[in-house]
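Structure, as structure tokens:
Excluded from the complex is one protein chain; the other protein chains are retained at their positions.
Moving on, here comes subunit A:
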Amino acid sequence: MNKKRKYIKWILYGMLIIYGLFTLFPFLWAVSASFKTYKEITGGGLNLIPKQPTIQAFNKLFMIDPNFLRWVINSFFICTIGTFINVFFNSMAGYALARLNFKGKHFVYYGVLISIMVPGQVLLIPNYLIVKSLGLLNSYNAIIIPAAVNATYIVMMRQFYINFPKDIEEAAAIDGLGRLGTFLRISMPLARPAIATQAVFIFLGFWNEFLKPKLYLSDPSKYTLTVGIQSMMSRYSGITQWDEVMAASLISLLPILVIYTVLNKYFMQGIRMDGEK
């Protein structure tokens, strides 16, 4: 029995390791290519470790490419502002739906639920026309404003505040804090775990978004990193500089990796929350 158990365990470990290699394989090649010379990449050969390791690709991106640094900054700008606005608006709406009583509250809540279910494809064209008529084309606002609220996280924040004891807020109110003061000074800080969870996913969503920046931003210096990387494809008369493209792809992964390692706990919470719906 014991021997059989061990045997099974080895099979399981084997599967895990094989799947791990399978996951890492593309990334290892991307890292490898970004440190190779362009000649070595196109020359073929199966050496994962570059023959003459070089940081030329990174150099070209940051020193020579006129736009690359801009794209990184643009992405950071949109993500930070977008996440900040989202956290506030979602939390306020969730809080109101959980804690405040007024006519039409349930109607609003169902509206929020419905808006989760509407497929993005249907909204794409009307949203474009609305953004255009508001004169927001080719601006960061075109990406931030329509995505300033995320219905999923309104529902999550509502759930959080429903389950959260009222006492502390009431104590603050008795001490003379108004509704907004209570919300900003007491309720928001107490919701830190829920806020961290939504912030992580909203940031990731903005950072990785491709379609909207592609559609709304026409000026290459305004591109986000995702659109920028795509525009690097075959930009030199049909030839793709794989060393640069791979280096750029890895750079786009770095901030997310940092956030993921620091806030891993909240990542898993977010997914669990999704899984329970």
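In the analysis below, contacts are C-beta pairs under 8 Å (C-beta built on N, C-alpha and C of every residue); 3 or more make two chains touch, one makes a residue touch a chain; residues count from 1.
By definition in this document, contacts and distances are computed from a predicted model.
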item: Options "3-isopropylmalate dehydratase large subunit", "Hydrogenase maturation factor HypA", "Sugar ABC transporter permease" or "Solute-binding protein family 5 domain-containing protein": UniProt name of the undisplayed chain; value: "Sugar ABC transporter permease"
item: Residue of A:57, A:97 or A:217 in touch with the missing chain, whole complex considered; value: A:97
item: Touching residue (missing chain; options A:57, A:156 or A:229); value: A:229
item: Residue touching the undisplayed chain, where the options are A:42, A:139 or A:159; value: A:42
item: Touch list for subunit A against the chain that is not drawn; value: 8-9, 12-13, 15-16, 19-20, 22-24, 26-27, 29-30, 33, 41-46, 88-90, 92-93, 95-97, 100-103, 105, 108, 111-112, 115, 118-130, 145-146, 148-149, 151, 154, 179, 183, 204, 207-208, 210-211, 214-215, 225-227, 229-230, 233-234, 240, 242, 245-246, 248-250, 252-253, 256-257, 260-261, 264, 267-268, 271-272, 274-277
